[in-house]
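Please see the structure below; I have some questions.
The complex is shown incomplete by one protein chain, all other protein chains being positioned as in the whole.
On to chain A.
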Amino acid sequence: MKEVKCECGHVNPHGTVFCEACGKLTKEQEENKNLLDMRYEGSARRSQTYNKSVIDKVWNFFSSVKVGVWLIVITLSASAVGTILPQEMYIPNTMPASEYYADQYGWMGKLYYQLGFHNLYSSWWYLILIASIGISLVICSLDRVIPLYKALKRQRVTRHEGFLKRQRVFGESPSLNQDEIEDIKQKLVKKRYNVREENGNLLAEKGRFSRWGPYVNHVGLIIFLFGAMLRFIPGMYVDKVLWIREGETKVIPETNGEYYLKNEEFILDIYDKEKDNEAFDKALDRVGMVVKNYQSNVVLLQKEGDTIPGEKPELKKIKEYPIQVNKPLKFENFALYQVDYKLDELSKMSFKLTKKDSDQSLGDITINLIEPEKEFNLKNGYSVELKSYFPDFAFDENQEPTTKSRVPNNPAFVFNVISPENPEGEMSFVAIQQTIDPGEDNLYKMSFNGIETRNVSALTVRKDLTLWTIAFGGLIFMIGVIQGAYWNHRRIWIQQIGGTTWIAAHTNKNWHGIKREIGQLIDGTKLTEPMDQSINEEKE
(Lines give C-alpha, C1' and ligand atoms only; values in the text may rest on other atoms or scores of the structure.)
Protein backbone atom coordinates (compact mmCIF):
# COMPACT_ATOMS: atom_id res chain seq x y z
CA MET A 1 0.00 0.00 0.00
CA LYS A 2 0.96 3.55 -0.55
CA GLU A 3 2.94 5.22 2.12
CA VAL A 4 2.49 8.89 2.80
CA LYS A 5 5.44 11.20 3.07
CA CYS A 6 4.89 14.22 5.26
CA GLU A 7 6.47 17.57 4.56
CA CYS A 8 8.66 17.10 7.64
CA GLY A 9 10.25 14.17 5.85
CA HIS A 10 8.75 11.36 7.86
CA VAL A 11 7.20 8.50 5.95
CA ASN A 12 3.90 7.42 7.44
CA PRO A 13 2.10 4.14 6.84
CA HIS A 14 -1.03 4.22 4.71
CA GLY A 15 -4.07 5.30 6.70
CA THR A 16 -2.29 7.67 9.07
CA VAL A 17 -4.51 10.57 10.16
CA PHE A 18 -1.74 12.89 11.22
CA CYS A 19 2.01 12.55 10.85
CA GLU A 20 3.57 10.28 13.46
CA ALA A 21 6.59 12.57 13.73
CA CYS A 22 5.37 16.17 13.52
CA GLY A 23 1.60 15.84 13.82
CA LYS A 24 0.67 17.52 10.56
CA LEU A 25 -2.67 16.35 9.26
CA THR A 26 -2.38 14.08 6.27
CA LYS A 27 -5.93 14.32 5.04
CA GLU A 28 -7.45 17.46 3.62
CA GLN A 29 -10.87 16.95 5.11
CA GLU A 30 -9.42 16.88 8.60
CA GLU A 31 -8.19 20.46 8.21
CA ASN A 32 -11.53 21.94 9.16
CA LYS A 33 -11.79 20.23 12.47
CA ASN A 34 -11.17 22.41 15.46
CA LEU A 35 -9.65 19.85 17.80
CA LEU A 36 -7.62 16.84 16.86
CA ASP A 37 -8.92 13.44 17.70
CA MET A 38 -5.91 12.29 19.66
CA ARG A 39 -7.08 8.73 20.26
CA TYR A 40 -4.40 6.26 19.22
CA GLU A 41 -2.34 9.26 18.05
CA GLY A 42 -4.09 9.33 14.71
CA SER A 43 -2.12 6.23 13.77
CA ALA A 44 -2.92 3.95 10.89
CA ARG A 45 -5.10 1.21 12.33
CA ARG A 46 -5.70 -1.81 10.15
CA SER A 47 -9.41 -1.70 10.81
CA GLN A 48 -9.69 1.89 9.64
CA THR A 49 -7.61 1.28 6.53
CA TYR A 50 -8.63 -1.97 4.88
CA ASN A 51 -12.09 -3.32 4.25
CA LYS A 52 -11.98 -5.64 1.26
CA SER A 53 -11.45 -9.28 2.07
CA VAL A 54 -13.47 -11.45 4.43
CA ILE A 55 -10.59 -11.34 6.86
CA ASP A 56 -10.71 -7.54 6.79
CA LYS A 57 -14.41 -7.61 7.55
CA VAL A 58 -14.08 -10.06 10.43
CA TRP A 59 -11.13 -8.10 11.74
CA ASN A 60 -13.03 -4.84 11.49
CA PHE A 61 -16.06 -6.30 13.20
CA PHE A 62 -14.14 -7.53 16.22
CA SER A 63 -11.81 -4.54 16.37
CA SER A 64 -14.69 -2.20 17.07
CA VAL A 65 -15.00 -1.07 20.66
CA LYS A 66 -18.70 -0.64 20.01
CA VAL A 67 -19.00 -4.34 19.19
CA GLY A 68 -16.96 -5.12 22.30
CA VAL A 69 -19.28 -3.05 24.45
CA TRP A 70 -22.33 -4.76 22.96
CA LEU A 71 -20.80 -8.16 23.70
CA ILE A 72 -20.20 -7.07 27.29
CA VAL A 73 -23.74 -5.72 27.66
CA ILE A 74 -25.31 -8.88 26.19
CA THR A 75 -23.16 -11.07 28.44
CA LEU A 76 -24.06 -9.14 31.55
CA SER A 77 -27.77 -9.22 30.73
CA ALA A 78 -27.61 -12.96 30.07
CA SER A 79 -25.74 -13.47 33.35
CA ALA A 80 -28.48 -11.61 35.18
CA VAL A 81 -31.12 -13.91 33.70
CA GLY A 82 -29.24 -16.86 35.20
CA THR A 83 -29.78 -15.52 38.71
CA ILE A 84 -33.56 -15.25 38.53
CA LEU A 85 -33.97 -18.86 39.59
CA PRO A 86 -31.29 -21.08 41.13
CA GLN A 87 -29.02 -22.89 38.70
CA GLU A 88 -29.30 -26.65 38.44
CA MET A 89 -26.21 -27.23 40.57
CA TYR A 90 -27.86 -25.47 43.52
CA ILE A 91 -31.20 -27.27 43.52
CA PRO A 92 -31.69 -30.11 45.99
CA ASN A 93 -31.27 -33.52 44.39
CA THR A 94 -34.57 -34.77 45.69
CA MET A 95 -36.14 -34.67 42.24
CA PRO A 96 -34.90 -34.28 38.68
CA ALA A 97 -34.50 -30.76 37.34
CA SER A 98 -37.22 -31.34 34.73
CA GLU A 99 -39.75 -31.70 37.55
CA TYR A 100 -38.16 -29.44 40.14
CA TYR A 101 -38.51 -26.14 38.30
CA ALA A 102 -42.14 -26.68 37.36
CA ASP A 103 -42.92 -27.97 40.84
CA GLN A 104 -41.31 -25.06 42.69
CA TYR A 105 -41.92 -22.12 40.40
CA GLY A 106 -44.92 -23.08 38.31
CA TRP A 107 -45.16 -22.17 34.63
CA MET A 108 -42.34 -19.70 34.99
CA GLY A 109 -40.04 -22.42 36.30
CA LYS A 110 -41.11 -24.74 33.50
CA LEU A 111 -40.32 -22.11 30.89
CA TYR A 112 -37.00 -21.33 32.58
CA TYR A 113 -36.10 -25.00 32.39
CA GLN A 114 -37.28 -25.40 28.80
CA LEU A 115 -35.20 -22.43 27.66
CA GLY A 116 -32.19 -24.08 29.27
CA PHE A 117 -31.64 -21.22 31.70
CA HIS A 118 -31.21 -23.73 34.53
CA ASN A 119 -27.77 -24.41 33.10
CA LEU A 120 -27.19 -21.04 31.53
CA TYR A 121 -23.52 -20.57 32.29
CA SER A 122 -22.47 -23.74 30.55
CA SER A 123 -24.84 -23.34 27.61
CA TRP A 124 -23.27 -23.23 24.17
CA TRP A 125 -24.46 -19.69 23.48
CA TYR A 126 -23.08 -18.33 26.75
CA LEU A 127 -19.72 -19.91 25.97
CA ILE A 128 -19.86 -18.36 22.48
CA LEU A 129 -20.45 -14.97 24.08
CA ILE A 130 -17.43 -15.39 26.34
CA ALA A 131 -15.34 -16.63 23.41
CA SER A 132 -16.41 -13.63 21.32
CA ILE A 133 -15.35 -11.30 24.10
CA GLY A 134 -12.00 -13.11 24.07
CA ILE A 135 -11.63 -12.65 20.30
CA SER A 136 -12.69 -9.03 20.58
CA LEU A 137 -10.06 -8.48 23.28
CA VAL A 138 -7.28 -9.84 21.08
CA ILE A 139 -8.27 -8.06 17.88
CA CYS A 140 -9.14 -4.73 19.51
CA SER A 141 -5.81 -4.71 21.27
CA LEU A 142 -3.71 -5.71 18.27
CA ASP A 143 -5.48 -3.22 16.04
CA ARG A 144 -4.52 -0.39 18.34
CA VAL A 145 -1.41 -1.20 20.32
CA ILE A 146 1.02 -1.73 17.45
CA PRO A 147 0.32 1.50 15.55
CA LEU A 148 0.07 3.39 18.83
CA TYR A 149 3.43 2.09 19.93
CA LYS A 150 5.03 3.07 16.63
CA ALA A 151 3.46 6.51 16.62
CA LEU A 152 4.58 7.30 20.14
CA LYS A 153 8.05 6.03 19.40
CA ARG A 154 8.38 8.14 16.28
CA GLN A 155 7.04 11.41 17.64
CA ARG A 156 9.40 14.35 17.34
CA VAL A 157 9.89 17.22 19.71
CA THR A 158 9.02 19.90 17.19
CA ARG A 159 5.43 19.63 16.11
CA HIS A 160 3.50 21.12 13.27
CA GLU A 161 1.61 24.33 14.10
CA GLY A 162 -1.68 22.79 13.11
CA PHE A 163 -1.09 19.97 15.56
CA LEU A 164 -0.40 22.29 18.49
CA LYS A 165 -3.27 24.62 17.71
CA ARG A 166 -5.69 21.73 17.66
CA GLN A 167 -4.76 20.45 21.10
CA ARG A 168 -7.42 20.74 23.77
CA VAL A 169 -5.13 22.73 26.07
CA PHE A 170 -3.46 25.46 24.08
CA GLY A 171 -2.20 28.99 24.58
CA GLU A 172 0.07 31.64 23.07
CA SER A 173 2.43 33.73 25.20
CA PRO A 174 5.23 36.27 24.69
CA SER A 175 8.48 34.76 23.56
CA LEU A 176 10.85 33.29 26.16
CA ASN A 177 14.62 33.69 26.24
CA GLN A 178 17.05 30.82 26.70
CA ASP A 179 17.25 31.23 30.49
CA GLU A 180 13.52 31.22 30.85
CA ILE A 181 13.25 28.09 28.77
CA GLU A 182 15.93 26.50 30.92
CA ASP A 183 13.97 27.51 34.00
CA ILE A 184 10.78 25.89 32.71
CA LYS A 185 12.75 22.83 31.77
CA GLN A 186 14.06 22.49 35.32
CA LYS A 187 10.55 22.83 36.69
CA LEU A 188 9.32 20.14 34.34
CA VAL A 189 12.15 17.82 35.33
CA LYS A 190 11.26 18.41 38.97
CA LYS A 191 7.73 17.33 38.18
CA ARG A 192 9.24 14.10 36.88
CA TYR A 193 8.70 14.91 33.26
CA ASN A 194 11.01 13.40 30.72
CA VAL A 195 12.06 16.50 28.78
CA ARG A 196 13.49 16.56 25.27
CA GLU A 197 14.74 19.72 23.63
CA GLU A 198 15.18 20.60 19.97
CA ASN A 199 15.98 24.11 18.68
CA GLY A 200 14.57 25.76 21.80
CA ASN A 201 11.38 23.66 21.60
CA LEU A 202 10.44 21.39 24.46
CA LEU A 203 8.52 18.16 24.65
CA ALA A 204 7.87 17.12 28.23
CA GLU A 205 6.34 13.70 28.63
CA LYS A 206 5.51 11.42 31.51
CA GLY A 207 3.59 8.30 32.25
CA ARG A 208 3.69 6.94 28.72
CA PHE A 209 3.68 3.42 30.15
CA SER A 210 0.15 3.99 31.38
CA ARG A 211 -0.90 3.88 27.73
CA TRP A 212 0.01 0.17 27.72
CA GLY A 213 -2.19 -0.54 30.76
CA PRO A 214 -5.29 -1.49 28.78
CA TYR A 215 -3.32 -3.84 26.56
CA VAL A 216 -1.55 -5.42 29.51
CA ASN A 217 -4.84 -6.05 31.26
CA HIS A 218 -6.32 -7.51 28.08
CA VAL A 219 -3.38 -9.92 27.90
CA GLY A 220 -4.15 -10.84 31.51
CA LEU A 221 -7.78 -11.55 30.62
CA ILE A 222 -6.74 -13.71 27.69
CA ILE A 223 -4.44 -15.72 29.94
CA PHE A 224 -7.29 -16.02 32.42
CA LEU A 225 -9.73 -17.27 29.78
CA PHE A 226 -7.09 -19.63 28.44
CA GLY A 227 -6.63 -20.95 31.97
CA ALA A 228 -10.37 -21.50 32.26
CA MET A 229 -10.29 -23.54 29.03
CA LEU A 230 -7.48 -25.74 30.34
CA ARG A 231 -10.03 -27.40 32.59
CA PHE A 232 -11.34 -29.33 29.61
CA ILE A 233 -8.01 -31.14 29.24
CA PRO A 234 -8.23 -34.52 30.98
CA GLY A 235 -6.18 -34.74 34.15
CA MET A 236 -6.13 -31.03 34.83
CA TYR A 237 -9.16 -30.95 37.06
CA VAL A 238 -10.64 -33.29 39.63
CA ASP A 239 -13.92 -32.77 41.41
CA LYS A 240 -14.94 -35.75 43.54
CA VAL A 241 -16.71 -36.18 46.81
CA LEU A 242 -15.45 -38.72 49.30
CA TRP A 243 -17.92 -39.85 51.96
CA ILE A 244 -15.93 -41.42 54.74
CA ARG A 245 -17.16 -42.86 58.02
CA GLU A 246 -15.41 -42.54 61.31
CA GLY A 247 -12.85 -45.29 61.64
CA GLU A 248 -12.93 -46.03 57.93
CA THR A 249 -9.90 -46.03 55.65
CA LYS A 250 -10.65 -45.32 52.01
CA VAL A 251 -8.64 -44.83 48.90
CA ILE A 252 -8.65 -41.21 47.75
CA PRO A 253 -10.21 -41.10 44.29
CA GLU A 254 -8.14 -40.01 41.29
CA THR A 255 -4.84 -40.68 43.05
CA ASN A 256 -4.34 -43.99 41.20
CA GLY A 257 -4.75 -45.85 44.44
CA GLU A 258 -1.67 -44.27 45.86
CA TYR A 259 -3.19 -42.27 48.68
CA TYR A 260 -5.56 -43.41 51.36
CA LEU A 261 -7.40 -41.50 53.99
CA LYS A 262 -8.46 -42.60 57.42
CA ASN A 263 -11.19 -40.69 59.18
CA GLU A 264 -10.49 -40.79 62.91
CA GLU A 265 -13.31 -38.56 64.01
CA PHE A 266 -15.82 -36.04 62.76
CA ILE A 267 -16.58 -33.11 65.05
CA LEU A 268 -19.45 -30.64 64.93
CA ASP A 269 -19.30 -27.80 67.44
CA ILE A 270 -21.95 -25.23 68.06
CA TYR A 271 -21.57 -21.90 69.81
CA ASP A 272 -22.10 -22.16 73.52
CA LYS A 273 -23.32 -19.15 75.47
CA GLU A 274 -21.45 -20.34 78.55
CA LYS A 275 -18.07 -20.67 76.91
CA ASP A 276 -17.97 -18.37 73.90
CA ASN A 277 -17.78 -14.60 73.63
CA GLU A 278 -20.57 -12.95 75.63
CA ALA A 279 -21.07 -10.49 72.80
CA PHE A 280 -22.70 -13.31 70.82
CA ASP A 281 -25.40 -13.98 73.43
CA LYS A 282 -28.04 -11.70 71.95
CA ALA A 283 -27.56 -13.05 68.45
CA LEU A 284 -27.70 -16.63 69.73
CA ASP A 285 -30.90 -15.83 71.60
CA ARG A 286 -32.45 -14.56 68.41
CA VAL A 287 -31.38 -17.17 65.88
CA GLY A 288 -30.85 -20.18 68.11
CA MET A 289 -28.16 -22.66 67.23
CA VAL A 290 -25.12 -21.52 65.23
CA VAL A 291 -22.45 -23.94 64.08
CA LYS A 292 -18.94 -23.08 65.16
CA ASN A 293 -16.87 -25.79 63.57
CA TYR A 294 -17.03 -28.71 61.17
CA GLN A 295 -13.93 -30.81 61.44
CA SER A 296 -12.65 -34.18 60.30
CA ASN A 297 -9.57 -35.50 62.02
CA VAL A 298 -7.93 -37.53 59.31
CA VAL A 299 -4.75 -39.44 58.66
CA LEU A 300 -3.26 -39.30 55.19
CA LEU A 301 -1.72 -42.59 54.17
CA GLN A 302 0.42 -43.59 51.24
CA LYS A 303 0.66 -47.01 49.69
CA GLU A 304 4.04 -48.67 49.99
CA GLY A 305 5.32 -50.95 47.26
CA ASP A 306 3.28 -52.62 44.55
CA THR A 307 0.22 -54.65 45.28
CA ILE A 308 -1.74 -56.98 43.12
CA PRO A 309 -5.43 -56.12 42.90
CA GLY A 310 -7.38 -57.46 45.82
CA GLU A 311 -4.39 -57.64 48.08
CA LYS A 312 -4.45 -55.37 51.11
CA PRO A 313 -1.92 -52.61 50.54
CA GLU A 314 0.79 -51.65 53.01
CA LEU A 315 0.04 -48.11 54.13
CA LYS A 316 2.51 -45.61 55.46
CA LYS A 317 1.32 -42.70 57.54
CA ILE A 318 2.13 -39.34 55.92
CA LYS A 319 0.42 -36.92 58.24
CA GLU A 320 -2.41 -36.34 60.64
CA TYR A 321 -4.52 -33.30 59.92
CA PRO A 322 -7.70 -31.70 61.20
CA ILE A 323 -9.65 -30.68 58.07
CA GLN A 324 -11.88 -27.71 58.76
CA VAL A 325 -13.85 -25.38 56.53
CA ASN A 326 -11.31 -22.86 55.22
CA LYS A 327 -8.48 -25.27 56.15
CA PRO A 328 -8.23 -27.98 53.52
CA LEU A 329 -5.67 -30.76 53.70
CA LYS A 330 -3.17 -30.34 50.89
CA PHE A 331 -0.86 -32.94 49.46
CA GLU A 332 0.85 -33.03 46.08
CA ASN A 333 -1.64 -31.31 43.76
CA PHE A 334 -4.64 -32.36 45.77
CA ALA A 335 -6.68 -30.64 48.41
CA LEU A 336 -9.36 -32.21 50.58
CA TYR A 337 -12.13 -29.92 51.79
CA GLN A 338 -14.72 -30.34 54.51
CA VAL A 339 -18.01 -29.96 52.65
CA ASP A 340 -20.72 -32.06 54.23
CA TYR A 341 -21.47 -34.53 56.99
CA LYS A 342 -24.00 -36.91 58.37
CA LEU A 343 -24.33 -37.44 62.07
CA ASP A 344 -25.07 -40.75 63.78
CA GLU A 345 -25.28 -43.11 60.88
CA LEU A 346 -26.08 -46.64 62.03
CA SER A 347 -22.96 -48.71 62.17
CA LYS A 348 -23.80 -51.79 64.21
CA MET A 349 -26.97 -53.42 65.34
CA SER A 350 -27.30 -56.13 67.91
CA PHE A 351 -29.99 -58.70 68.40
CA LYS A 352 -30.90 -61.19 71.01
CA LEU A 353 -32.04 -64.67 70.12
CA THR A 354 -34.83 -65.74 72.41
CA LYS A 355 -37.13 -68.62 72.67
CA LYS A 356 -40.63 -67.42 71.90
CA ASP A 357 -42.57 -69.17 74.59
CA SER A 358 -40.19 -68.77 77.51
CA ASP A 359 -38.31 -65.57 76.60
CA GLN A 360 -35.18 -67.47 77.45
CA SER A 361 -32.11 -65.78 76.02
CA LEU A 362 -29.88 -67.93 73.91
CA GLY A 363 -27.20 -65.41 73.03
CA ASP A 364 -26.49 -62.06 71.36
CA ILE A 365 -25.22 -61.21 67.91
CA THR A 366 -23.87 -57.89 66.68
CA ILE A 367 -24.07 -57.13 62.99
CA ASN A 368 -21.68 -54.79 61.29
CA LEU A 369 -24.02 -52.93 58.99
CA ILE A 370 -21.35 -52.05 56.46
CA GLU A 371 -19.72 -55.45 56.07
CA PRO A 372 -21.99 -57.94 57.78
CA GLU A 373 -20.72 -61.40 58.60
CA LYS A 374 -22.69 -64.29 57.20
CA GLU A 375 -22.85 -66.53 60.19
CA PHE A 376 -22.96 -66.18 63.94
CA ASN A 377 -22.26 -69.19 66.09
CA LEU A 378 -23.94 -69.24 69.44
CA LYS A 379 -23.33 -71.85 72.10
CA ASN A 380 -25.27 -75.04 72.68
CA GLY A 381 -25.94 -75.85 69.06
CA TYR A 382 -27.51 -72.52 68.18
CA SER A 383 -26.38 -70.41 65.30
CA VAL A 384 -27.79 -67.62 63.13
CA GLU A 385 -27.27 -67.24 59.41
CA LEU A 386 -27.79 -63.91 57.73
CA LYS A 387 -29.60 -64.92 54.58
CA SER A 388 -30.37 -61.49 53.17
CA TYR A 389 -29.51 -57.97 54.17
CA PHE A 390 -31.24 -54.79 52.98
CA PRO A 391 -29.28 -51.75 54.23
CA ASP A 392 -31.87 -49.23 53.04
CA PHE A 393 -35.01 -51.30 53.09
CA ALA A 394 -38.13 -50.54 51.07
CA PHE A 395 -40.71 -52.41 49.05
CA ASP A 396 -40.38 -52.11 45.28
CA GLU A 397 -43.33 -51.77 42.90
CA ASN A 398 -44.01 -55.54 43.10
CA GLN A 399 -44.11 -55.37 46.88
CA GLU A 400 -40.85 -57.27 47.02
CA PRO A 401 -38.31 -56.21 49.63
CA THR A 402 -35.45 -54.25 48.13
CA THR A 403 -32.77 -51.76 49.13
CA LYS A 404 -32.69 -48.16 47.95
CA SER A 405 -28.99 -47.72 48.56
CA ARG A 406 -26.04 -49.30 50.26
CA VAL A 407 -26.22 -46.83 53.13
CA PRO A 408 -27.70 -48.36 56.28
CA ASN A 409 -30.52 -45.86 56.70
CA ASN A 410 -33.16 -48.46 57.34
CA PRO A 411 -31.61 -51.90 57.68
CA ALA A 412 -33.66 -55.07 57.38
CA PHE A 413 -32.53 -58.67 57.68
CA VAL A 414 -33.61 -62.16 56.81
CA PHE A 415 -32.25 -64.57 59.42
CA ASN A 416 -32.11 -68.30 59.46
CA VAL A 417 -32.02 -69.51 63.02
CA ILE A 418 -30.52 -72.95 63.49
CA SER A 419 -31.40 -74.70 66.71
CA PRO A 420 -31.17 -78.21 68.10
CA GLU A 421 -34.90 -78.60 67.42
CA ASN A 422 -34.56 -77.30 63.91
CA PRO A 423 -31.17 -78.10 62.33
CA GLU A 424 -32.41 -76.96 58.93
CA GLY A 425 -33.22 -73.61 60.43
CA GLU A 426 -36.27 -71.39 60.53
CA MET A 427 -36.51 -68.11 58.64
CA SER A 428 -37.45 -64.78 60.15
CA PHE A 429 -37.56 -61.28 58.78
CA VAL A 430 -36.55 -58.32 60.95
CA ALA A 431 -36.64 -54.62 60.14
CA ILE A 432 -36.57 -51.51 62.31
CA GLN A 433 -39.73 -51.23 64.33
CA GLN A 434 -41.32 -54.11 62.53
CA THR A 435 -40.78 -57.77 63.04
CA ILE A 436 -42.56 -59.45 60.24
CA ASP A 437 -42.84 -63.00 61.34
CA PRO A 438 -43.13 -65.17 58.29
CA GLY A 439 -43.83 -68.38 60.11
CA GLU A 440 -46.43 -68.67 62.84
CA ASP A 441 -44.77 -71.83 63.99
CA ASN A 442 -41.32 -70.31 64.54
CA LEU A 443 -39.94 -71.32 67.89
CA TYR A 444 -37.40 -68.55 68.15
CA LYS A 445 -37.30 -64.85 67.56
CA MET A 446 -34.59 -62.28 66.95
CA SER A 447 -35.29 -59.25 69.09
CA PHE A 448 -33.68 -55.87 68.76
CA ASN A 449 -31.03 -55.23 71.36
CA GLY A 450 -29.31 -51.94 70.58
CA ILE A 451 -27.45 -49.91 68.03
CA GLU A 452 -24.14 -48.20 67.58
CA THR A 453 -23.75 -45.15 65.42
CA ARG A 454 -20.95 -43.06 63.97
CA ASN A 455 -20.57 -39.88 62.01
CA VAL A 456 -19.81 -39.64 58.33
CA SER A 457 -17.86 -36.83 56.80
CA ALA A 458 -17.97 -35.68 53.21
CA LEU A 459 -14.79 -34.29 51.73
CA THR A 460 -14.37 -32.76 48.31
CA VAL A 461 -11.32 -34.10 46.54
CA ARG A 462 -9.96 -31.33 44.40
CA LYS A 463 -7.11 -31.09 41.98
CA ASP A 464 -6.94 -28.02 39.78
CA LEU A 465 -3.80 -27.57 37.74
CA THR A 466 -5.35 -24.61 35.93
CA LEU A 467 -5.13 -22.42 39.03
CA TRP A 468 -1.64 -21.17 38.31
CA THR A 469 -2.51 -20.00 34.85
CA ILE A 470 -5.67 -18.37 36.11
CA ALA A 471 -3.87 -16.68 39.00
CA PHE A 472 -1.16 -15.48 36.63
CA GLY A 473 -3.80 -14.05 34.29
CA GLY A 474 -5.47 -12.32 37.21
CA LEU A 475 -2.15 -10.85 38.34
CA ILE A 476 -1.34 -9.51 34.87
CA PHE A 477 -4.84 -8.09 34.62
CA MET A 478 -4.46 -6.28 37.94
CA ILE A 479 -1.07 -4.89 36.96
CA GLY A 480 -2.47 -3.66 33.66
CA VAL A 481 -5.59 -2.16 35.11
CA ILE A 482 -3.64 -0.31 37.83
CA GLN A 483 -1.07 0.83 35.29
CA GLY A 484 -3.80 2.23 33.10
CA ALA A 485 -6.00 3.69 35.83
CA TYR A 486 -3.61 5.24 38.32
CA TRP A 487 -1.14 6.88 35.94
CA ASN A 488 -1.79 9.30 33.10
CA HIS A 489 0.15 9.87 29.94
CA ARG A 490 0.82 13.61 29.90
CA ARG A 491 2.62 15.62 27.28
CA ILE A 492 3.37 19.33 27.23
CA TRP A 493 4.76 21.01 24.14
CA ILE A 494 6.44 24.38 24.44
CA GLN A 495 7.47 25.80 21.10
CA GLN A 496 8.87 29.06 19.83
CA ILE A 497 6.85 30.08 16.82
CA GLY A 498 7.16 33.42 15.09
CA GLY A 499 8.21 35.48 18.10
CA THR A 500 5.69 33.88 20.44
CA THR A 501 5.74 30.87 22.69
CA TRP A 502 3.08 28.25 22.20
CA ILE A 503 2.06 25.85 24.88
CA ALA A 504 -0.03 22.84 24.08
CA ALA A 505 -0.78 19.91 26.29
CA HIS A 506 -2.38 16.53 26.02
CA THR A 507 -3.28 13.87 28.55
CA ASN A 508 -5.12 10.65 27.99
CA LYS A 509 -7.25 11.41 31.06
CA ASN A 510 -7.48 13.59 34.16
CA TRP A 511 -7.45 16.99 32.46
CA HIS A 512 -7.98 18.63 35.80
CA GLY A 513 -4.59 17.29 36.89
CA ILE A 514 -2.63 18.45 33.88
CA LYS A 515 -4.21 21.90 33.97
CA ARG A 516 -3.28 22.25 37.62
CA GLU A 517 0.25 21.13 36.80
CA ILE A 518 0.57 23.69 34.00
CA GLY A 519 -0.74 26.35 36.37
CA GLN A 520 2.08 25.60 38.78
CA LEU A 521 4.55 25.46 35.91
CA ILE A 522 3.83 28.90 34.48
CA ASP A 523 3.46 30.52 37.88
CA GLY A 524 6.14 33.26 38.01
CA THR A 525 6.91 33.13 34.30
CA LYS A 526 5.87 35.29 31.39
CA LEU A 527 3.66 32.51 30.10
CA THR A 528 -0.08 32.97 30.16
CA GLU A 529 -2.29 30.12 31.21
CA PRO A 530 -3.42 28.07 28.22
CA MET A 531 -7.10 27.68 27.52
CA ASP A 532 -9.15 24.53 27.59
CA GLN A 533 -10.44 24.71 24.02
CA SER A 534 -12.99 21.94 24.49
CA ILE A 535 -15.14 24.36 26.49
CA ASN A 536 -15.22 26.82 23.58
CA GLU A 537 -15.91 24.01 21.17
CA GLU A 538 -18.97 22.90 23.10
CA LYS A 539 -20.40 26.38 23.06
CA GLU A 540 -20.02 26.82 19.32
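Heads up, the rule we're going with is that contacts are C-beta pairs under 8 Å (C-beta built on N, C-alpha and C of every residue); 3 or more make two chains touch, one makes a residue touch a chain; residues count from 1.
The rule we apply is simple: contacts and distances are computed from a predicted model.
The listed choices are "Ferredoxin-NADP+ reductase subunit alpha", "Phosphate-binding protein", "Cytochrome c biogenesis protein CcsA" or "Co-chaperone protein HscB homolog"; the UniProt protein name belonging to the chain that is not shown reads "Cytochrome c biogenesis protein CcsA". Shown as candidates are A:M236, A:V339, A:L386 or A:I451; the residue that touches the absent chain is A:V339.
The chain that is not drawn here is touched, among residues A:Q48, A:Q104 or A:S175, by A:Q104.
Annotation for chain A: contacts to the undisplayed chain at residues 37, 39, 65-66, 68-69, 72-73, 75-76, 79-80, 82-84, 86-87, 89-90, 104-106, 121, 239, 271, 276-277, 279-280, 282-284, 286-287, 290-294, 324-326, 328, 335, 337-339, 460, 462, 464, 467, 470, 474, 477-478, 481-482, 485-486, 509-512, 532, 534-535.
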